[in-house]
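Each remark here refers to the structure printed beneath this line.
Just one protein chain is left out here, and the rest sit where they should.
Chain naming follows the written order as A, B and C, and within any one chain the residues start at number 1.
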Amino acid sequence: MSKTKKELALGEPVCFEYVRRVQFADTDMAGIVHFSAYYRYMEEAEHAFFRSLGETVHARQGSGGVGWPRLHASCDFFSPIRFEDEVRVGVAIHEIRSKTVRFHHHFWLAGEGGEELVATGSVVTVCVSLGGAGGRMESIAIPAPLRDKLEAARRRAVAPGSRKA
Amino acid sequence: MSKTKKELALGEPVCFEYVRRVQFADTDMAGIVHFSAYYRYMEEAEHAFFRSLGETVHARQGSGGVGWPRLHASCDFFSPIRFEDEVRVGVAIHEIRSKTVRFHHHFWLAGEGGEELVATGSVVTVCVSLGGAGGRMESIAIPAPLRDKLEAARRRAVAPGSRKA
Amino acid sequence: MSKTKKELALGEPVCFEYVRRVQFADTDMAGIVHFSAYYRYMEEAEHAFFRSLGETVHARQGSGGVGWPRLHASCDFFSPIRFEDEVRVGVAIHEIRSKTVRFHHHFWLAGEGGEELVATGSVVTVCVSLGGAGGRMESIAIPAPLRDKLEAARRRAVAPGSRKA
Partner (left out) sequence: MSKTKKELALGEPVCFEYVRRVQFADTDMAGIVHFSAYYRYMEEAEHAFFRSLGETVHARQGSGGVGWPRLHASCDFFSPIRFEDEVRVGVAIHEIRSKTVRFHHHFWLAGEGGEELVATGSVVTVCVSLGGAGGRMESIAIPAPLRDKLEAARRRAVAPGSRKA
């Protein structure tokens, strides 16, 4: 029997964890975090992960360098999150290809009966050169030093439970 | 041979079209629209579609009524969109179930060689009662009058090309 | 006796009007539009005004050109605005100096007893050259053709009441 997205998310080893306090401006009139905010949280987690590797996802203006636009992003929402909640986003590297990386992001919330998986997302991001004429972006192979760091981080990934201890 | 997401999107009949001017605050330092904004655009299109049916997605405070939180949202990005672009979002009702609706949203941009499909997204939204104790949301069957309007709109859907004329 | 901000706003001639539908993502858990959204609305109104003059506030990437960062922005909030409200933003040019423009933005909402002034804001924006080394921005004199258009628009400004007719 095939596993659900939730079951798959529960078992996936993560490379990095990012803790995010829900802010008032992230909520909507239904009293919960607006769904578009989850995509910003996933990006924040990914960028914090890059910083933890000594890398940045975007070179400062005027430097040429690379950027990481998205090819795909999805999210499944299991339970709402609310103002002042502290959400823990586990970052998993699901796949590294020559020009793209697929991240999985698992959202955890501390509740009465322990931690609960409240959402899970998937983002495919492509490495591009920003130096093209007229600001054109062209996809390129992920630079080797960064690829090595990502591969190493993936090998070090641990089950979400073990990281909490 | 199976069709790509892009091919499927190109052929899907749409119920409604929403035109959105890209605003400066929607862009990021890469010079393009931030990917999280596409989810807001899809929601705006969906809500404009509801208004076109004489419905609203959220009752005013204090009225009880229903809301429509999301269970899933995904987007595939084919080409970037930029400041001051006018994007046309075609809204397709992909599936109506007892408590949920799956919308597909197709993003079109006018370019040199005609219109180009620049992104396509999918949103599953669930009908909930907002009157629960402590603000709890409980999924409910879509009210019959609204379901009838959605079904009728789906029957009236036309190919994106024919709508443009 | 000195006039209040509200009284001053009521009497100020406006060059342009921008109508903005309040979107769901603009609301917060208090059920009203989040105050940070008003600053985006003011910017949208200003940019629509620029487009009405055949100008844009930001050259496309790679072109050199000018930009308009803000030196100051303030807003006074008289009554809340809510989901699906249609807000009318009147744009007044309060002052044109060599390098800066001060806009006033008056927010109107149709209510039971006619239109109500629900907020008023003030934004000072400075003309900069974007071509500096390392992305540095340097303030410059407003280009003469644009200045002429702004001056002409200010001379054509009319009382908000007369524009509605």
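Everything that follows uses one rule, which is that a contact is a pair of C-beta atoms (placed from the backbone, for glycine too) under 8 Å apart; a residue touches a chain by one contact, two chains touch by 3 or more.
Fair warning: this is a prediction, and the values are worked out from it, not measured in the lab.
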Study note, to complete from the structure: Chains in view that the hidden chain touches are A, B, C
Point to revise | Touching residues on chain A - with respect to the absent chain | key: 23-25, 31, 40, 43-44, 47, 51, 56-58, 60-61, 82-84
Revision key, fill the gap. Listed in rising order, the chain C residues that touch the chain left out are 29-32, 35-37, 39-40, 43, 58, 61, 67, 69-77, 80, 130, 135, 137
Review point. On chain B, what residues meet the omitted chain?
Key: 24-25, 27-32, 34, 36, 60-62, 82-83, 133-135
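Convention: only the chains that are shown with their structure count from here on.
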Check your understanding: Residue numbers at the chain B-chain C interface: does the shared fraction exceed half, giving same, or fall under half, giving different?
Key -> same
**Study point:** Averaged-CA centre spacing for the pair chain C and chain A, given as whole angstrom
**Key:** 36
**Study point:** Separation of mean Cα positions, chain B and chain A [Å, integer]
**Key:** 24
Check your understanding: If you average the Cα atoms of chain B and of chain C to get two centres, how far apart are those centres in Å?
Key -> 29
Point to revise | Contacts with two or more other chains, residues of chain C listed in rising order | key: 24-25, 31, 60-61, 82-83
